[in-house]
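Every protein chain but one is kept in place in this view of the complex.
The letters A, B and C name the chains in turn, as written, and every chain counts its residues from 1.
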């Protein structure tokens, strides 16, 4: 029987996770929540997802009808109809929500905006799927951490140790957000080292890592400039690292010069061509000609689609918590095949 | 039997027109052309479109094999397998190409980058479908002219005369183009009045119109600020104009304040939500709360998705030239239903 | 004896007005106010402007000493040492402030962020200097209105009547503001017609004018696209209009193609070259090759440096209120010569 998944919060991440779950044959969307009637409700209705209210207050629930939408009930009703909940709430409501999920007897998955301490357990498919098997609650790490995990974990697995420094050049606002700036400036994150890199250690404590971050006036992707120190005797070459990544799930390696995909603009255009909904790119993009091993020090660039790279990880995390698929590679293959069949031939 | 359509040029417009044609049940993609092996070939292969070379030279054709792509022949071969050709060539190669199409006995459709004088006939679905019935060659007007046509032709049809001034605030580069600027400037088109507005008269000569244009540092949409002088006794109100547009095909009217779609960023995000490939929005977006009739002068704003609004017009233009659908409204309904069924529920 | 001018508020406009006043030989800066110790105090100290606190509260005043700045007292103290006050407060504190200025027996000048109704009188040097002679309080109109006044008033004065429509393409944030967006969008001002154009009628009621406005992702200038309908028998040509503007104070007319100043980026660079402080351009920039008279309808573009074009108007407004210079052209010439001598050879 399919796993019934509640999506609490139907915004940038929630709407994508709902679609990805709907594409799987071992799980189903029990419902999604909105705070009130809005265009997001329209989307849920078109997709046939049962619509619930974030709140249990009758007044809030009936407001949906006034806006022309059928509301199936409050969050408690949704939790009663589900086996697991994916929390995609915007704010930092994790603590309050976790108590409710526990009370309802549900397993729960949070997003990277919440602290690791909320659940004491974090998740990234390639890093620690096994450690999450059967757990009550976990946190899928952020888009940046997920991106670092994708390329660094296989390196670590080969080398047995890894010391990393990276600079995260971040988009300052998402494409649908017109309020945030800057229009013409670079904004360093003055807390150094930044929290971004070390967050990787919540899913792979063996990797030593620090980071610096700057925000820049673009909306479409983050770019990481990464320096990884490999241990002596690693036996790798630039070419063999590239080969390793080409065989890594959810990593795309392309030669920027040959493909003319030399900036995030062209990479995102390629993603639109592939045809997933929202023009998403779940994979991390690595420039083949931007990677070089100099002695034991590896330099490379990767681009991260901040809106979508964590989406398939949420699907895998459901299988981990429910204990239905102990092998991370099997889960990843199943997740990706289903998404691709529905939403584009990545 | 389905109309066999050749697409000469498979870039920003060509790839979209090919997909839109493939979604129709009365036409089929005979093939698409590329100048040489590239990522665009990959797209064509994935979609199952026969791949041809823009040139007939054997050396150019065999280069595709070297790049790993099957090439079915040169442009002449493609023309021999088609009933009509849609020219989506990048440069101003219209004259040369038209001669080839004629020599091959094919009807031909050009894009708005070519001058009206090339064919002596232009096309916009709502403006002059009937005048294009059975013609040998036509030109689908540009994204801006198509946008003006969508909202002004129904106004003209109601009023019987119309004088228009507009300022076109244009995106300076497409999303996939990282080379063009400006990064931080406004660039007026110093030829005044600009050619954009008067181009509408190639499909609706009765509308008097002039325009001014500026380019601004954004990639996602054009915005038109429009002033239309209605004749005395027009009998319209702001509300009845809004109603008229709501009933007009390929126009979306939404209240910016209520929907929170107050900039082109949020409008494009809505388009991504709707789910058409590339996040396209074929419709013109009009802000309900940005339109006002003051005396006989109508003020309004509309947003144009420059990459896609002409795509369904190309499909309709094929039916016009082939003479298979004399009623423009019937063609539009058929085109849009097919696109929506395949690529999202707009 | 020099007119003693208090500057209440020492931010984007206040710091510029203070410098412009200090450059004149018939007026002197009695002092400037800040809300507390900050980098702006440093600027005032370097320039030798007496530093006062916006508030009269002793605790606020002594806070300056803690920050290392000598504070000469509260606003009341400053008002007691001045003949006229220029209000450059950020918020909409006009009503409250006006009462204080009146109580202190001072004449007062407000900025365009305040409504005309505050003073019942507005000011633009070329439009209505005479009407402001000896007045108790006035409002220098906004940067956009000042820009419209500069080019439209001489046209009106020649023609005797004028009907104008314009689209204001506005910078979305100032150069030193990193918080505001959008990064990649166009934002129409959905109130149509916008308030910007009609504000011109507060200084020149005879000109009929409406406007539409959009904000775009740039920081450096506004661009106006303007359509002016001249009355029959105006006797003007494109060339004679250009000549008229070349003889108009605070208007720069240049040929974009010949000078390669084709966008606001190059215009602002020219301003930096001229050498006024902050790279300011007090003049309105009109593209000679972007102006054209078609029948009785004049089309043109102009660029407005939003941070500085009202600065010399504030100086002239002081002379108007104090009644020391009844001739607007004489005041303008005196103001500009003094600024140029100190801060660049514009």
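A few points about this structure:
Here is the rule we go by: a contact is a pair of C-beta atoms (placed from the backbone, for glycine too) under 8 Å apart; a residue touches a chain by one contact, two chains touch by 3 or more.
Small disclaimer: the values here were computed from a predicted structure and weren't measured.
Under the touch definition stated at the start, the shown chains contacted by the missing one in the entire complex are A, B, C. Of the listed residues A:149, A:219 or A:335, the one in contact with the hidden chain in the full complex is A:219. Note that of B:46, B:102, B:180 or B:329, the residue touching the chain absent from this view is B:180. Among the residues C:95, C:120, C:134 or C:176, only C:176 touches the chain that is left out of the figure.
Even with one chain removed from view, subunit B keeps its contact list with that chain: residues 172-173, 175, 177-185, 187, 217-219.
The chain not displayed touches subunit C at residues 15, 38-39, 43, 46, 175-178, 183-184, 219-220, 259-266, 268-270, 272-273, 275, 277-279, 345. As for the chain not pictured, it touches subunit A at residues 165, 167, 169, 171, 182, 184-188, 190, 192-193, 210, 212, 214, 216-223, 225, 227, 256-257, 262-266, 268, 287, 289-292, 294, 297, 299-301, 303.
Rule of thumb we're sticking to: only the chains that are shown with their structure count from here on.
The chains that touch both subunit A and subunit B are C. Central chain assignment: B. Criterion: smallest distance from chain C-alpha mean to the mean of all protein C-alpha atoms. The count of contacting C-beta pairs peaks for the chain pair B-C. Distance from the subunit A centre to the subunit C centre is 49 Å, each centre being the mean of its Cα atoms. Subunit B and subunit C have Cα centroids separated by 43 Å.
Each of the following residues of subunit C touches two or more other chains: 182, 184-185, 187, 217-219.
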